[in-house]
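First the structure, then my questions, so here it is.
One protein chain omitted, others in place.
Each chain carries a letter (A, B, C and D) given by its place in the written order, and its residues are counted from 1.
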Amino acid sequence: MNVIARRILPPVLLGIVVLAAWQILVTALAIPQIVLPSPAAILAETLAYIPVLFSAALVTGWNALVGLVVGSLLGIGFALVAASIRVFDELTTPLVAALAVIPIVALAPVLYTMYGADVQSARQAVAGISVFVPVFLNTLRGLRQTRPVHRDLMRAYAATRWQAMRTVTLPTARPFIFTGLRIASSLSVIAALVAEYFGGPRGGLGTFITASVAGSDYARAWSYVLASIVLGLLFYLAALAVETLAVRHRPA
Amino acid sequence: MSEHTTATAIAEHSAGPAAALTTPTREGSGRARRLLMGLLGVLAVGVLWEAYKFLGPDDGVVVAGVRILPRTTDIAMPHLWDMAIRMTEPVTRAEGADLLWVATAKAAAFSLGVAALSWVIGVTVGLALALLMQRLRTAESAILPWVVLSQTVPLIALAPLVRNWGSKLSLGPISWENWMSVAVIASYLAFFPVAVGALRGLKSPDAIHADLLRSYAASWWQTLIRLRLPASVPYLLPALRLAAANAVIGTVVAEVSIGLRGGIGRMILEFAQSAAGDPPKSWAPIFGAICLGLLAAGAVALLGLALRRYRRGEEPA
Amino acid sequence: ACTVDDGGDDGTGSGATGGGDDGELTQVRLQLQWLTQGQFAGYFAAQDQGYFADEGLEVEIVESGGDIVPQDALVNGDVDYAIAWVPKVLGSIEQGANITNIAQIFERSGTLQVSMADSGIETIADFEGRRIGSWGFGNEWEIFAALSQEDLTVDDIELVTQGFDMLGFLSGDIEAAQAMTYNEYAQVLETLNPDTGELYQPEDLNVIDYNEVGSAMLQDAIWADTERLANEDGFAETTVAFLRAVIRGWVYARDNPAETATIVTSAGSTLGESHQLWMTNETNRLIWPSTNGIGLVDQATWDNTVDMALQTQNETGSTLITTAPPDTALDMQYIEQALEDVEAEGLDVMGADFQPIEVELVEGGN
Amino acid sequence: MSTIETTAPPERAGAGAPAVAVTGLDKTFTTSDGPTQALKGIDLEVAAGEFVSLIGPSGCGKSTLLRIIADLERPTTGEVRVFGTSAPQARLDQAYGIAFQQAGLLGWRTVAANVELPLELHGVGRAARRARSTELLELVGLSDFAARFPDQLSGGMQQRVAIARALAERPRLLLMDEPFGALDEMTRERMQTELARISAETGAAVVFVTHSISEAAFLSDRVVVMSPRPGRITTTVTTGLGPVGERTDALREDPRFFEAVTAVREGLHAGSAGVAGTGGGSGGTGAAT
Partner (left out) sequence: MSTIETTAPPERAGAGAPAVAVTGLDKTFTTSDGPTQALKGIDLEVAAGEFVSLIGPSGCGKSTLLRIIADLERPTTGEVRVFGTSAPQARLDQAYGIAFQQAGLLGWRTVAANVELPLELHGVGRAARRARSTELLELVGLSDFAARFPDQLSGGMQQRVAIARALAERPRLLLMDEPFGALDEMTRERMQTELARISAETGAAVVFVTHSISEAAFLSDRVVVMSPRPGRITTTVTTGLGPVGERTDALREDPRFFEAVTAVREGLHAGSAGVAGTGGGSGGTGAAT
């Protein structure tokens, strides 16, 4: 009850106000569809195209998911190695920094050539690379949060490396890993979608956005954008849910 | 969506202030060593590239119908030396054409300019939002979810719209230019980490500090200047670095989308035309983009150096 | 003499008023549908040769990029004229764009579907079950139209989005790639064939020409705002003047392909020399020889494109347009007037004896 | 350490009134688990210049009471007057100085700048600020550290800076929440002696929260013993060890001091008997009021 009043109501109200203002603006100033479609028009378009939206979201979502899973696994794995082998960390620091600043638009064409333009792999790779960076950085940071007193304790218990990793290092890093995953979740959707602009099989949200825009069908383009927002949100919420399940008790 | 989790997301991502766990012995010899190791790392990737290109099958490694490792043809993976040599040759045979690396540097400089402006806009907007959210709890709960949601919008889809709307604007004598659209799109990416990071930073002072200032009957403004802003620096700097990277990425994407002439994005578009016949050429803008991003991140690192008084107790990065 | 705008302008774009006889040049903005390149050779030639200035026009040529929709820039009032493909604009018109095709510059479609000689793809019917490339951005409609002629649907092929390059095709990921005669086809011919160690030769490729298939749609046309044509004082005259200069430009390009290619390159294109020349030459072939005079399209050809747009479905089941465009969508009076004017000067607007030149492509197009 | 001249503050309104007068104070926190009563029926008067310690088991509401006096927390019911004015007014008037359990220094300010913070906020000029901080750092024995940053100081030194800061504006009332909790015993005893002297010299009243029985006994005119939650005042022990300003280290080995300690301990154990598992210890004398 209280949570609804404090957490849910304000953003929903703000959203409604903004949408209403948008609708009124478009109606009152008779702004043509081609300049700015009204929320009502977008909604109508969305409702009319639900099956298409759904199948497109499925294509993009699947790529994002594969990228998310593979990128996260690689990110966590590399972070584990970097945390335990200092040389590896030093070797990879500039590479990760570089990876973090490569625009998808530059990467996508290259990856399409390397992996093939007829399969979804290149898109999944694009998503995976965008996921890798935040997951790697957060995990690495998390793995370095081990408190000295815990490290001492493990040493005092003559715990093996693996035991220390399992009982102290990983659990300490866990919230950080999930933070990385949360960021990565919606990022993976955007990356997979943007990658569609540069080639690959048709059928995803990205290709349909471009197709609609090319015909000035902005209401439909927006309905695809809307679907991609919903998809991104779903990914985010799923990451949040996994986090809540995995970190049942979040130490203050 | 939980307030805590959303608010922490980016700031944590971007390495909030680390505990005062300084290991002083590490630092002194570190700098030169890190540089050397970094170079070695880059070298290692180069060796890996060539080694895989040499050993790997032309059609890549395909497992169960999925290509796990890339193709190794000259088109897919040009030799590094070919890329390097191509860099020193003119862009085209046309008279007066720049050398490729010169053209790339020029394009990078152009994009950097736009990105810098986007960064400034993004940081300003992000800070303003953070202040608003810090000041008013209702504003925070109303805005923050939308701020998070804003980042699920594929900005590439917005680019043509922004250009369309921008062209409707004319601010007195100043007319809307395409590079402004690019800046708007890039700042849309840049504002997010700042808003979230700054909010976290502004809320970072211990309760005891807030109490102290309250006991001094300090005004909100005094508290902001003396306490909240300085305390937020360790959160802000990683956010600024992220914003810089995002500004660069956003600039390049928007340049591609809008076709703004002069920058790296445009170069990607143009060189794609000869990607098949002249594969090493299309790598130039990629290296340009990387240098650009690293340069931007480096600039923020300098800023961090200037603000190091506010980062005491942070683990040296 | 030759300025290409990189996008910036005064934002109003509606400066094109009045004739050119008061000594002051009339500002005109022309929106291209892609980067500066030989595809738009005629406009750059007109600019360079001072044909626009002769008509009292100061023309600014505005490039576009990946996602810029020229007809939207026109509708927004950013520019006075825009170059765009007819099928794409038909969609925009249905969405409320009130614009008119004032000159159908390209008479033929430049779109090919290119496949390797050994791929066995020689007709549209062979598309079935194959990986067929298209850029998207509305360039896919010709494929859809061709498919429906063969009673195929999108579901019978595997449609792959092509990037800005032909690498997907060359790597074999795309079995039949969309290619403009003037651009992507040349990109392939500028690439070393790993089997022969030499550049790809036309014999190495199967080419399906949509003009021959019968599903070709009208491409580069010049569009203007219907409202302004009808109501704005002097705009009609400006339009005719503009078209006169454009015609002269294209005639110049036809007669001087090499010079024109150089003009385009110095206007800021980074395309290689041989590629630029190839593009200029091939573009000429889409215009010349002209049946009715450059820019003039007969109603039947137009209706043909409209009919395809009405009938062809894409993979989401929607057609490009659901109702026929208003009659104002095509208005040939300005080009007719312009043709008449320049023909009076003795200009050859038919190019009946046009002969394309031989262009030798070099690796990378450089 | 030399004795530093800490002049008494100029007379202000309500000088005749007690430093602190708390009547019928209740405090209930509403948390997500429901309401928690932290304080119940607190009546407390601290005379001007008096040194009063609050002692009691953890969670009994000592800090809460202090915070209410400082107007950092609002009472649920009851009244708080500081030098005759309301608590909010007293805060605006800067009638008190405050020091917390944690030092709470600003990490980006030098030690001197930390001490000067309240002066800076209230518009005191640079030279006057510098003079005052020099004086105060000498008082707490950190003159050599004026230009250092807090993270270069031990926890104990940080706490001493915090105390200097609390004294910056020559308040007539000092509110201190376990300020010596982080100090080692020797420094702690030294600081206690200093604080006794300072409070006497400045004539400031002190409300001092502590966990340490001996600290409370050594420093206070009166020790207020509180019961576990909901915090009530169960006993008030008047130490009777003479003027606070005259207490020196010798007192620590004085039998009267042991008596006072024992009295406070008894009071504590009696107050929490039946709540915690352990009963009170064996007998002892003490001047319980």
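Rule of thumb we're sticking to: contacts are C-beta pairs under 8 Å (C-beta built on N, C-alpha and C of every residue); 3 or more make two chains touch, one makes a residue touch a chain.
Keep in mind it's a predicted model, so treat the numbers as computed, not measured.
Across D:148, D:170, D:211 or D:256, the single residue that touches the chain missing here is D:211.
Only one of the listed residues, A:6, A:147 or A:161, touches the absent chain: A:147.
In the complete complex, the residue from D:59, D:88 or D:125 that touches the missing chain is D:59. Which of D:134, D:187 or D:236 touches the hidden chain is settled by the complete complex: it is D:187. Chain A residues in contact with the hidden partner, per the touch definition given at the top, are 147, 149-150, 152-153, 155-159, 163, 167-168, 171, 174, 247, 249, 251-252. Interface residues of chain D with the unshown chain, by the touch rule above, are 1, 55, 57-59, 141, 154-156, 183-188, 190, 211-214, 248-250, 252-253, 258, 262, 265, 268-269, 272, 276-278, 281-284.
The rule we apply is simple: only the chains that are shown with their structure count from here on.
If you take chain A and chain D together, the chains in touch with both are B. Comparing chain C-alpha centroids with the centroid of the full set of protein C-alpha atoms picks out B as the closest.
Ranking every chain by how far its Cα centroid lies from the centroid of chain C, the top place goes to D.
Counting C-beta pairs in contact, the chain pair with the largest number is A-B.
Work out the mean CA point of chain B and of chain D, and you get 50 Å between them.
With centres taken as mean Cα positions, chain C sits 38 Å from chain A.
If each chain is reduced to the centroid of its CA atoms, chain B and chain C end up 37 Å from each other.
Within chain A, residues 35, 109, 113, 116, 119, 197, 213, 218 each touch two or more of the remaining chains. Residue positions of chain D touching 2 or more other chains: there are none. Two chains count as a pair here when they touch; such pairs are A-B, A-C, B-C, B-D.
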